[in-house]
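In this view, the complex is presented without one of its protein chains, the others remaining in place.
Let's turn to chain A:
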Amino acid sequence: MSVSLEKYILAVITINRQRVGGGAPVFYADEEKELEQIAFTLEKILDGIAHEITPDTLIIVKHS
């Protein structure tokens, strides 16, 4: 924690299909509640922190 060697995006969760793409796994949600739910599950499983990029896109980032 005191030394951040690398941070990487483990997953992207979004409602807006047009705005994301690229290397990390992308999870699509239909509405905000589902977005929260997926992010919650992924945060606990992946042990990465959920960060809000825009209100309709969250990312799970591993800080180690």
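Here is the rule we use: a contact is a pair of C-beta atoms (placed from the backbone, for glycine too) under 8 Å apart; a residue touches a chain by one contact, two chains touch by 3 or more; residues count from 1.
Methods note: contacts and distances are computed from a predicted model.
Of the names listed as "Chemotaxis protein CheA", "Tripartite tricarboxylate transporter substrate binding protein", "Beta-glucosidase" or "YIEGIA protein", the one that matches the UniProt record for the absent chain is "YIEGIA protein".
For chain A, the list of residues touching the undisplayed chain reads 1-3, 36, 39-40, 43-44, 47-52, 55, 58-59, 63.
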